[in-house]
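Read through the structure below, which is laid out as structure tokens, and then see the notes.
Only one protein chain is missing; all other protein chains are in place.
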Amino acid sequence: MTDLVIAALCLFAVWTGWRVFRVDSMVRASFSLMLSFVAVGAVGVVLSAPYIGIATIFMMAVEMMVMAIFMVMFMMNPAGLNPMVMVHQHRVAAVAGGLAFAGLAAAVLAADPPAARVATGTDTVAALGHELLGPSMLIFETAGVTLLATMVGAVILSSRRGRFGPADDGSRPPGLEPGGPPAGRQPEGGGGHHHHH
Amino acid sequence: MIGALLLLAVAATLAAGTLLAAWLDRRLAGGGGIASLAADWLAGPVRTEAPDDMNRRLAPAWYLALAAAGLCVVPFAPGHAAIDSPAGIAIWGACEALTVVVVFLHGWSPNAPFPLIGAYRYAAIGLPAMLPSMFVLIAAALPAESLSLVAIVDSQRGAWNVLRQPLGLPLFAVAILSLTLRGPMDYADGADIAGGTSAEEAGPARALWQAARLAMLVSACAMAATLFLGGPLGPVLPGPVWLWLKTAGMMAAILALGARIARPPPARMLGLVWTVLLPLSFLHLLISGVIAL
Amino acid sequence: MTTLVILSLWTALAAFAASRALPEAASTAPQAAPFLGGGTPDTHAWSRYHFRPYTMTLVFVAFEMEMMFMYPWAVVFVSEGPKALAEMGMFLAILSVGLLYGWREGVFAWE
Partner (left out) sequence: MSHLARLAATAPAPVFAAIGPGLAPAVERLLARPGLRRAATPREAALLLVAGAIPDRAAGALDRVHDQVPHPRRTVRWDGTGDIERALLDARADLLGGGESAPDRRPDAPPAPWRGKGDHGQGGEGMMGGTPYGRPMAMTGADIRDGLQLDRYTARVGPFAPMLPPGLVLEVTLQGDVIVAVEVQAPAFDQPAEADAPDLVAARMLRLLGLPGAADRVAAGGRPRAAGLLRAVPPGLVPVGGRDARDRLAGCLAGRSQEIEPPDLAALLPGLEWAEAMLALASLPPSSLAQEALAA
């Protein structure tokens, strides 16, 4: 029974994943991908990993929302009012897809999954928590700092508004004395946004 | 057997609660009421120019389904919920996240300017407004040592969370307002965009969307009652009755609150959410954590 | 499994109800035109929509991802005791740095 449900969910995930490249609208494509991930999350729920499964759904809902926003923002013809082909460089794409599939399939076949069933009544969420606070503490903390770096990097790359003015004006700090050169370390040549006063 | 009974309770609560919410909405917040829902239902449908038909028809349905799914994790009696999952509050969190998607789709699908602005505004405010509610959910799980709402109810036998986590209920109220498109958090349906995501909706589709909004109010208020007011706990009366009473009280409070707070333009609210609500929810987690130890 | 069955049940029910209650509608051209208070648009509303707080969404996604770690952590908070409290302090500190940085750069605004 469980196997059947998992097979159905996998088929649904593949089908919605395929739909991503068949629908013309960026919004439909984003949320097709979301449905695909929802099915993957549901597989997690069936496999006695309820938190990880639900968290996948949770995260993907948010992320695909953000992705839809950016897709519509930057893609030509975002609603697919004129039908179009969503796949480019067919041959390269086919080869890359085939290689990725073969690689992942090999990884799955080569992996040695634990054979023991999870005993009913095991609190897998608590086990996850103890793991995060115990052996995997370093990974957990590294992830925290990495995500902080992501936040800072995203802001630097995408924000026009800087502390010291618009980014395309160089966002230069004011001088230490009135009219003096900008405070702080000077960028070494080639910055492209030098202002010589 | 008990499972079927609980599912029935969810469906009945949602249906009766939606009617009660419509009535309260009319009395407390100047909303349309049950009769207006019927009037909308009888009006003719409108199909806009080149809309996304599928999403247009499904958005109200998904919204309703999310309200029902959210209500399923709420225990109707101590120890009994339709979905007694060890990841209960994460399921509710996922419903919150998917609500943003659904409201966005509702505004996107008619291919018209005002609904589109409403959809994007809602995404801008609804996404970060979810963060305080996540902190609230996490804080509620601390004393219970579980993500299950059944355990969260049990952990409140001594004292309700509304006392142990004083900032929780106000912060969660913001999330409820945002989930149900009401009052100061209703960025989907502003008057300056002629009703926003609903501006091009007429007939049964409009009635269904409005009903789904009210159903979500029932669900979110039941969740608030469970997280902070001990859910089905209470003397003399049976558990479900306590839950219904507390939920109805929350609904009235939220409707009255939503009708009495001004809604700033979205840019201003975005700043408020990140610089006021979020630091407050940090503080909330800290207080709850120290008290729980 | 029960979880999955119940959630799919609601989804299917709602979708079925919507497909029955909201039949395919058809409108005449003047009725279908978007409402602009009597005015007319030049183009379709669907476009490369300039979503103003785009930087905020990037900070938000990172924030959100970080918070997903906190759910399992909350479950073991009481049993792990002070260690978990220190952990939370660190986590909130990291998040606060992100928040402060974003605030200083003014990303929580309409660009």
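Letters A, B and C name the chains as they come in the text, with residue numbers starting at 1 for each one.
Throughout what follows, a residue touches a chain if its C-beta (ideal position, glycine included) is under 8 Å from a C-beta of that chain, and two chains touch if they have at least 3 such contacts.
All figures in this text were calculated on a predicted structure; none of them were measured in a lab.
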Shown chains that the omitted chain touches within the full complex: A, B, C
Full-complex contact with the absent chain, from B:G3, B:G32 or B:P279: B:G32
Listed residues A:S48, A:N77 or A:S136, member touching the removed chain: A:N77
Residue of B:R57, B:H80, B:R164 or B:R206 touching the missing chain in the full complex: B:R206
Chain not shown: contacting residue from B:G44, B:G79 or B:P238: B:G44
Contacts of chain C with the absent chain, listed as residue ranges: 28-31, 33, 35-52, 110-111
Chain A residues that touch the omitted chain in the full complex: 73-74, 76-77, 81-84, 160-161, 168
Positions on chain B where the hidden chain makes contact: 29-30, 32-36, 38-46, 49-50, 113-114, 117, 120-121, 183-184, 186, 190-195, 198-203, 206, 259-268
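Rule of thumb we're sticking to: only the chains that are shown with their structure count from here on.
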Pair sharing more residue contacts (C-beta pairs) when A-B is set against A-C: A-C
Centre-to-centre distance between chain C and chain B (centres being mean Cα positions), rounded to whole Å: 14
Rounded Å distance, chain A centre to chain C centre (Cα mean): 14
Per-residue multi-chain contacts in chain B, two or more chains: 50, 85, 87, 90-91, 108, 111, 120, 123, 127, 130, 145-147
In chain A, residues with contacts to at least two other chains: 50-51, 55, 58, 62, 66, 69, 79, 81, 123, 125-126
Contact set on chain A toward chain B in their complex: 25, 27-28, 31, 34, 50-51, 53-55, 57-58, 61-62, 64-66, 68-69, 79, 81, 123-126
Interface residues, chain A side, partner chain C - complex: 2, 5, 42, 45-46, 50-51, 55, 58-59, 62-63, 66, 69-70, 72-76, 78-79, 81, 123, 125-126, 128-130, 132-133, 137, 140-141, 143-145, 147-148, 150-152, 154-155, 158-163
Contact set on chain C toward chain A in their complex: 1, 3-4, 44, 46-51, 54-55, 57-66, 68-69, 71-77, 79-80, 83-84, 87, 90-91, 94, 97-98, 101-102, 104-107, 109, 111
